[in-house]
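Remarks on the structure that follows.
As you look at this complex, bear in mind that one protein chain is not there, while each of the others sits in place.
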Amino acid sequence: MTEMVYREALKAGIREEMLRDERVFLLGEDIGLNWGGAFKVTKGLAEEFGVERVRDTPISENTIAGAAVGAAITGMRPVAEIMFGDLITLAMDQVCNQAAKMRYMFGGQTSVPLVLRTVFGGGKNIASHHSQSLESWFMHTPGLKVAVPAFASDVKGLIKTAIRDPDPVLFAEHKLVYDKKEEVPDDEYLIPFGEAKVRREGADVTIWGTFIMLHKALEVAEELQKEGISVEVIDPRTLVPLDKKTLIESVKKTGRLVLVTEETKTGATTAEIAAIVQEEAFDWLDAPIKRVNAPDTPVPFSPPLENYFIPDNKRIAQAVRDIV
Amino acid sequence: MTEMVYREALKAGIREEMLRDERVFLLGEDIGLNWGGAFKVTKGLAEEFGVERVRDTPISENTIAGAAVGAAITGMRPVAEIMFGDLITLAMDQVCNQAAKMRYMFGGQTSVPLVLRTVFGGGKNIASHHSQSLESWFMHTPGLKVAVPAFASDVKGLIKTAIRDPDPVLFAEHKLVYDKKEEVPDDEYLIPFGEAKVRREGADVTIWGTFIMLHKALEVAEELQKEGISVEVIDPRTLVPLDKKTLIESVKKTGRLVLVTEETKTGATTAEIAAIVQEEAFDWLDAPIKRVNAPDTPVPFSPPLENYFIPDNKRIAQAVRDIV
Amino acid sequence: MTVDKKILKELFTRTLKTRLFEEKVWDLFGENIVPGTLHLYLGQEGVAAGVTTALKDSDWIQSSHRGHGHVVAKGADMNAALAELLGKKTGSCKGKGGSMHITQFDVGVLGATGVVASGLPIAVGAALSCQMRKTDDVVVCFFGDGASNNGTFGESLNMSAIWKLPLVWIVENNFYAMGTPIKLTCPSSTVAQRAEGYCIPSQVVDGNNALEVYEATVEAVKRAREGGGPTLIECQTYRMKGHSRFDPAKYRPQEEADHWLSGEKDAVNVIQKIAIEQGAITEKDAEKIREKLQKEVDKAGEFAKKSDFPEPEETLDDVYAEAF
Partner (left out) sequence: MTVDKKILKELFTRTLKTRLFEEKVWDLFGENIVPGTLHLYLGQEGVAAGVTTALKDSDWIQSSHRGHGHVVAKGADMNAALAELLGKKTGSCKGKGGSMHITQFDVGVLGATGVVASGLPIAVGAALSCQMRKTDDVVVCFFGDGASNNGTFGESLNMSAIWKLPLVWIVENNFYAMGTPIKLTCPSSTVAQRAEGYCIPSQVVDGNNALEVYEATVEAVKRAREGGGPTLIECQTYRMKGHSRFDPAKYRPQEEADHWLSGEKDAVNVIQKIAIEQGAITEKDAEKIREKLQKEVDKAGEFAKKSDFPEPEETLDDVYAEAF
């Protein structure tokens, strides 16, 4: 085990796969020599693997994603990067109509083994075009898998699984988790998709969430423990496939559920989770499922506004208190 | 009152607004002289208003949407058409990052009074790239309003409201409702956004749905009446703003809810509705909320497959029976 | 260029085969057993035949929404192709794709796509893959005049140029995008003019002359294989029918249609005349070839008709490599 930040664990996973399989290559804007990725995830990889395999591209999001598709179906294992999740808006056709649907609409004639890395989330005061959390769009796109690693120890195992997966994976990161530290195994390990992780066990209420909200939820759980409230915290790790079982079992145990993500509320992934749980654990629910999300607004720039926008510990704690 | 099909009612609404306000103009692919729109909604309007105001464009979805934005913020009232809803994937930046966010990120300096018309849904055997129902993406985009007219009598009043609205409206149509007939008022009328319509009153169970599924739900309600099950059917008419009140009141009356749309299930608008209702009417629910949707697959081509994909009366009826 | 007689015979054969295939499709359509819509390749056969004759088996082609001709000319199993159009289980896409997604991966077709211009980025990726894997395969990408107005055009041409990809861009300029004449949407007299902006060499040829198309493609393919980068070839041609299933194409000026649809301009006649004149075949050979091909096509038609539809539950297959 070595303690490292998420960014380094992610890079280590990519690097191991590049060493293992020469078909793996990276493409994206400013991922290479001069920059190493806007969040420095790929820093040093161009130096190690060359600019062919760590390929800077023009500012052409739809063609970056489409090129990944074309490379994937002809024998390569592309890992494409869209610099900010907000910019996938420019690549939605290639991601959602082509990558996601190709296996299906061609009747299984081809696999589309690509990874599309991008980063969501606010907290950096970079306003409406660089701070969104759009993962629910992709959860609603059959054919895609969606990974949402929130911890350094997970991200390495998940990126490796993503790269080996025969299906297209939207690999979503979050700006504020890049610097989160954790012990990460030194030996090779893969984390299977569709297996949630119980990050903390508890008896009174379950919190399910993603990304930075999980880190906050764990802090809140700690606080609430002092008030005698025992909180279980579940990290889905992938949204597609979704581990319903772990969640439902937890809810059957606690009878109460709080869902926490940074997405704007209406139509967020938390809506789907709420719908599933009331469907499958109706009789076990002792209170309405609470959703804690950002309000239905674009992401504002100014710090006091963005701080208000992003759910904080207080709001999470309040939601728990509301139903226990 | 005149009986007419949805397509004609929609055209009549657009035409009235074009006569009323010379700032209103249409742009899109093949909407003009030679074709009149892929679904003939705009047929005849170029002849009446000229090719300047009913403007054929190149195949440039993102720039069609963006041009509507630019025109809207400088004094025009554009009604842009994206020929198939699936193709909005190419225009997501302009729709979701620009149109939807401009008022907000510029601190209220501008309105963006545009309408983006498009059409969702299957049933025409035109496969994965021409049959999707993507409305939940837009419901999840703060700043947009989303209209989902399903009946001829509504579509005219809603398109007129949409055109006069100071905010960007995603005006979603459905391929199979274009030919649905209804009595439509002859006099000018506007239907306010955010007001659902109870299409049928009932006591035992509420069905909430959109588009062609509402037509099916009404048939199912008729059938079930014979079995002694009294079904209330609610048409939201707009998803944003959403009329929660009518729905919650209905659920408080019936205690049971079935949600029916043609979207693929995971992350559909029905997830949001389920989440809201369990939040706000938890104590009134006598059974889990049922969701009837398409399976999580792309839309297949072959008729037996597409028929299986699209929820039918049987599945809707079964969902009702499951919970009453 | 002196062209081998075998090649001339092959050009004639492929042109004719493509024609007969499409005539069969048209007949089946007349029998009302082709679900959905159709974009017939009738009239443009010289392009597919000329291009594919210049390729080797392991070269790839990327098709468009008007793809029947491309796959047939590249060597598709016609049974599977026709069965696909009828939505049968024996179709190359198991009935999931239909006309707009008709694809046979094993003969080097990367895919047909319903989204205009969406094939270009995929072709970029496939060509990049050919280059990175150090094969000497090339990729040919077919698209229409209308497609050249979409954003992916510039992005993809550019990327192919900067990376000197082994790629040949084939614009099938049939002077219309649906009902919109190219004059309304393209300021230059050729599409080829746009290639210069990306320093891509280009050529305009008569698309109804398979030999001209072939010769231009041979040169382009040679350049591509030798590392000289992409070429754009504009093949001017014309649709024999309307854009799609129900389009009578009344918007076309009589004189223009008469010119293009004359016997003299007919792609089959043109290459037959050349092949005979250059002594590659006799009138009698031509007849024999026609008879043989017609039999094949008829047999394929029978096969397709007799084949079963897929089982409804097959809707759920092929979304991912493994179901979950």
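The first chain written gets the first letter, and so on, giving A, B and C; residue counts start at 1 in each chain.
In this section, a residue touches a chain if its C-beta (ideal position, glycine included) is under 8 Å from a C-beta of that chain, and two chains touch if they have at least 3 such contacts.
The shown structure was predicted, so the numbers you read here are calculated from the model rather than taken from an experiment.
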Visible chains in contact with the missing one: A, B, C
Touching residue (missing chain; options B:Gly44, B:Pro166 or B:Pro185): B:Pro166
Candidate in contact with the missing chain, chosen from A:Arg117, A:His130, A:Lys156 or A:Arg237: A:His130
Hidden-chain contact residue, picked from the options B:Gly123, B:Gly194 or B:Pro295: B:Gly194
Contact partner of the left-out chain, one of A:Val5, A:Leu190, A:Ala287 or A:Leu305: A:Leu305
Subunit C residues touching the omitted chain (full complex): 149-155, 158, 161-162, 184-188, 193-200
Where the missing chain touches subunit B, by residue: 23, 25, 52, 57-58, 60, 62-76, 78, 93-94, 97-98, 102-111, 142-143, 145, 165-167, 194, 241
Residue ranges of subunit A at the interface with the undisplayed chain: 29-30, 33-35, 38, 56-63, 86-87, 89-90, 124-130, 295-298, 300-305, 307-309
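Just so it is clear, only the chains that are shown with their structure count from here on.
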Per Cα centroids, the chain farthest from subunit B: C
Centre-to-centre distance between subunit C and subunit A (centres being mean Cα positions), rounded to whole Å: 40
Subunit B-subunit C separation of Cα centroids, rounded to whole Å: 36
Residue numbers of subunit B (touch at least two other chains): 62, 86-87, 89-90, 127-129, 295-298, 300-301
Residues of subunit C engaged with two or more neighbouring chains: 91, 93, 95-97, 101, 113, 115, 151, 319
